[in-house]
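Please read through the structure below; I'll follow up with questions.
Of the protein chains in this complex, all but one are displayed in their positions.
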Amino acid sequence: MTDRLPEGDAMRLVLPCRPDYLLIVRRTVREFASMAGFAPAEVDDVVSAVDEACANVIRHGYGGPTSRPLAIECKNRTDGLEVRLRDFGRHTDPQQLRPGATKKRPAGGLGLVIIYEAMDEVNYASKPEGMELTMFKSFGTERSSGDGS
Amino acid sequence: MTDRLPEGDAMRLVLPCRPDYLLIVRRTVREFASMAGFAPAEVDDVVSAVDEACANVIRHGYGGPTSRPLAIECKNRTDGLEVRLRDFGRHTDPQQLRPGATKKRPAGGLGLVIIYEAMDEVNYASKPEGMELTMFKSFGTERSSGDGS
Amino acid sequence: MALKINAREVGSAAVVDVTGEVDMHNSPELRKVLKRLVGAKKPLIVVNMSGLDYIDSSGLATLVECLQGTMKNGTKFSIFGLNPRIKNIFTLARLEQVFRICESESEAVGAAPGGKSEG
Partner (left out) sequence: MALKINAREVGSAAVVDVTGEVDMHNSPELRKVLKRLVGAKKPLIVVNMSGLDYIDSSGLATLVECLQGTMKNGTKFSIFGLNPRIKNIFTLARLEQVFRICESESEAVGAAPGGKSEG
């Protein structure tokens, strides 16, 4: 298999913010995370987290599909992978962007649960225009089994 | 299968200019070209052209692997797909960037043959810094069989 | 990979084969099929996930809605064929305990009144 990617190497992907592009996002991020040196289940975690975060930007950040851009940046660090998502949609208080912080639609509210469970660090920030989400996953940490809900 | 992507929709992918990233380039461009509405063999053409053009930027534009960026942009047009490659490497006279224009290494010189055969339009241009390659492939044109070499 | 959904009858059970990837883009398709089966008050609805490569929160929410619908109906709902990748997503979403997850179609369909296994 491939060795780990060099530290600091980054990939940037910019796409219109629409659901039909999520498949490209998953494929591209999957490849980068595999090359970065994650185990298969960890790669799956990263793919789910990024997919969910992008879906939320479409649904909530832009309030629906739009041709406005969504930028995804993946960056290798010696200890893991950093993913940064930048949108230019509406502001939301970062405090609200935690699992269970807002009232859920029926059977909704699973996206943030997945994001926080899949990644080791999740950080939403308001920008002058739009929001930025920074996530980090370290290599080789087994996620605790999800029985403490 | 998916409908064609909306006209004008663009994807931008930026990566360090190194051979180990070519796999991500191929996967990502393959997905975008499939979604754009090409037939499988046409998708293969686009993937080969972009892969070869990127390899040339690494090999000749930057003179070897580097962490400096290579930017790939794919844009849907009603009649086909436009691909733009931007590097920040050395200049080469665009007139030289045609199949057979320069003396080949032994068994070399196949990259430009593939690029020109796979795409309908190929255009190299010098920029203040680096080069820009613009390629276009239209939907549903059967490539002439390669016997007219 | 494109999503494919195929509904078939096995005894009195409705088995839905879901193949490919379910995401925000196409989960409404799955929702439509499951909603119709819930509305038809099938005694047992079974989702076959053995061809599934990915499911996102909107797909999971669709399954939760279906489960809730069957509970209101007094009917049953099972899923089977979760590969490790899909199991992992159920774990991430903390849904492993919520569904009746079976190992095989025969186990899943066996719960239907009068249902006969295929495999």
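Labels for the chains are A, B and C, by order of writing; each one numbers its residues from 1.
Here is the rule we go by: a residue touches a chain if its C-beta (ideal position, glycine included) is under 8 Å from a C-beta of that chain, and two chains touch if they have at least 3 such contacts.
Keep in mind the model is a prediction, meaning the values are calculated, not measured.
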item	value
Shown chains that the omitted chain touches within the full complex	B
Residue, one of B:37, B:61, B:89 or B:111, that touches the chain absent here	B:111
Residue numbers in chain B that touch the chain omitted from display	19-20, 22-23, 26, 40-41, 44-45, 47-48, 51-52, 55, 58-59, 106-108, 110-111, 113-114, 117-118, 143, 145-146, 149
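Quick note on the criterion: only the chains that are shown with their structure count from here on.
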item	value
Fewest touching-chain hops separating chain B from chain C	2
Geometric centre distance via CA averages, chain C-chain B, whole Å	42
Intercentroid distance (Cα basis), chain B paired with chain A, Å	29
Chain A: positions in contact with at least two other chains	20, 23
Shared interface positions of chain C, touching two or more other chains	none
